[in-house]
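Entry: subunit A
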Amino acid sequence: MEYRTVLTTCTYCGCGCGFYLEVLDGRVVGTIPCKTNPVSEGKLCVKGWNVHEFIHSPKRLTQPLLRKDGALTPVSWDEALDFTAKRMREIKEANGSDSVAFLASAKVTNEENYLIQKFARAAVGTNNVDHCARL
Partner candidate 1 sequence: MMCSGMVSPDLILRALSKGADGVLVIGCHLGECHYLEGNYNAAKRVAVLKKLLAFAGVDPARLRVEWLSSAEAPTFVRVTSEFSEQIKALGPSPLKEVA
Partner candidate 2 sequence: MVEKVKARVQELLASGKVKGFIGLRELHGHIGPYLFTDGGDLDGFVIGDRKAAGDTRYPLNTQLIMISRQYPEETLGVLVRGCDERGLKTLFNTNQLKPEKVVSVGIACPQELADVCECMKPFPEEFVAGEASEARPFGSVERIESIEIGERLKVWLGEFAKCIKCYGCRNICPMCYCPECTLEAKDFQAVGSIASENPIFHLTRALHMAGRCIDCGLCSEACPADIPLRTLYKKIADIVDLEFQYRPGYQDSKGKMSPNVLGEAAKH
């Protein structure tokens, strides 16, 4: 019997509401608004109340895909990452650092955004980093 409640922050809008995700036997099955979150105080909107529903969607991407003969084909992480790193290096060497660009994300965490821009700036050597702040 495994039932856990995990306190976290909403992934939809910029309000930053807090809730508990209910985990029953390894699956997220529900959302309970956190009464003591300073923003949401135990309230949520319709999106927040149903935020658990997409997590286990059968349409989720579950493995890396690589375009082979025109079609996206499942491959291992090693193959996908080696291919990407190699191509990026080739393109950088042939055309310069600024021929590579990155779209960071308003959806991933701060730590992840930090790593994306660090990768772009320190590894690739370009300031071509932007995200959809304007959308």
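The criterion applied here is as follows: a residue touches a chain if its C-beta (ideal position, glycine included) is under 8 Å from a C-beta of that chain, and two chains touch if they have at least 3 such contacts; residues count from 1.
The candidates came about this way: all candidates are chains of the complex that A comes from, given by their letters.
Small disclaimer: the values here were computed from a predicted structure and weren't measured.
Touch, as defined above, links subunit A to just one of 1 or 2 in this complex, and that is 2.
Put simply, subunit A touches candidate 2 in their complex at residues 1, 3-5, 7, 18, 20, 22, 24-25, 29-30, 32-37, 42-46, 48-49.
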